[in-house]
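With one protein chain withheld, the remaining protein chains of the complex are depicted in position.
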């Protein structure tokens, strides 16, 4: 190292002690969503929900243009938070109260802010849990999306200790009154063939189970392209050299990509579930890697009519992402064992969400 | 399975008995073509035909904007038909009378309808051949593309039998009078360098053979991204877990992707073949898999002048897609043996098409 040389450290994200209750983080790199992002989303996930694919269809449903898939919006917003919140995360423990407010159209620009709403040091003294409430707004300062998530984050200094933990109240289910029907959304003029003549809300009842026959095999370049598209810079998804020293020796697939694959796979059977209105909770039960083939099973939890609308109903769905297996039942996939759900190793995702579905 | 649980079956496509002569199928998921689709098409295929790459070039040729590559239009339209026609196909046997009518520009929305024009049960009683005539229209209800294809489809019930087969008349070659010169297309102002100073129509004669030197190696993520972009949901392209139980144990590359690669490879030599006007016939002689390197050889079948136009001629071309070999002749690649063409295992595609080429 020559005389005048000086090594500077580069940003490495926040550690547990760096988070303060009530702290507000304005995340970097605002992002304008473009038609290119939308095409890549389709190419990477195979999504076929008609409302997000054609201007004629979107107009017939009351929109002035094609709304951007809410999961693409979610991943873009989530990606913005990673550099501050989860660069030093051991694990993404879960999310709740994911609520889609204003529809996003191409040319809209997203900006994301997060507030620290809970902190709890783990007994091992090495890590802590950080709870944040993140809000994505568009260029008109309208709230597009808000969600809560909690992550286990490394401590910088093992000798510091935090006194009283603060754990926020999180809703198990976003109240249906809270969920937003996009302004002007109207499915009266919807044509049967738009969504392949599939079942409508009134034809489903709680307890109905669908096995979505299609499967998608993960390739490293696809999940890493998706994750980079979302500008999510968590190293575990891209850096094989680093992952060589982990027990699996593989790059981890971004959990959000699995959510998108499951939603895309669910089209066959739930193709009329046009508008994702809320995600009540999600768990990445097991990791996925390149080479795994992802399948999806769904269970109808609730069919709720509202506002006397005869064009749509609110349908709550549980979808399980399953890898490398096409079981004919959902029973063995999870067990509740003293209050805690335990998943079979086949399960990669358990997500509970609501959609606006044609009646 | 708990008391109230109820397993619903999800859409699984039509079987041979489900098709009725004259039946009309309006396919799902209309699609607006975007700039993102066009960029992905270039990135996935390496296409370099100048008319589809630059606004300045397209305008000099009489278009108001860049026309979408006709093969991208074809794949998008084809993709729409899969969910109804070929989800239970054993094989895509061929296509004929692929005719491009109205040019497509980004922001146009495609919708596709198919009519059953022929049905023939196979002697084995397990499968049948379905012939369809598919038509893609834009948002102005103009026909953009029409084509015929026939596929071998599984029967649902081996005990049913179909009496009189109906086999439609299919043209060997789309009559040149039928082929459409896009309104206002004019190559008088075309600049030599746009298409790399390559040979023009008048410099070719029937029997000329070109070996296009470039080769492209297939990667799983590229062909599956392409196929998902086209929203073609045939499982054989994506589901490795399912394909593990086939004799090759590999995901099949979508034949349309091979057509696009061969057309892109043909740019070196046929770069002035600017407008694909018709595909007379196509055969996927052998399957392709990730790892295969695709090469292309072309033979000029006809050079036809028309309408006294001195800026362009209609050139009919036979292109062969060849894998993992760069032969210096086309002889050994196919043999006609009592009326039937038999292909060498190197051949993956034999396609007969016409282009409007600069004179």
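The letters A and B name the chains in turn, as written, and every chain counts its residues from 1.
Criterion: a residue touches a chain if its C-beta (ideal position, glycine included) is under 8 Å from a C-beta of that chain, and two chains touch if they have at least 3 such contacts.
Note that this is a predicted model, so its numbers are computed, not measured.
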Query raised in the report: Of A:109, A:142 or A:178, which one is in contact with the hidden chain?
Result: A:109
Query raised in the report: Where the complex has a chain not shown, which of A:29, A:158 or A:189 is the residue touching it?
Result: A:29
**Report entry** Of B:105, B:211, B:289 or B:343, the residue in touch with the unshown chain
**Finding:** B:211
**Report entry** Residues in subunit B touching the chain absent from view
**Finding:** 34-40, 42-46, 48, 50, 53-57, 66, 193-199, 204-217, 219-222, 268-269, 271, 291, 293, 295, 299, 324-326, 328-329, 331
Query - Residues from subunit A at the interface with the omitted partner, ascending - result: 1-2, 4-8, 10-12, 26-32, 34-37, 39-40, 83-84, 107, 109, 111, 139, 219-221, 224-226, 228-229, 231, 233, 235, 238-242, 251
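Criterion: only the chains that are shown with their structure count from here on.
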Query raised in the report: For subunit A and subunit B, what's the span in angstrom between their mean Cα positions?
Result: 36
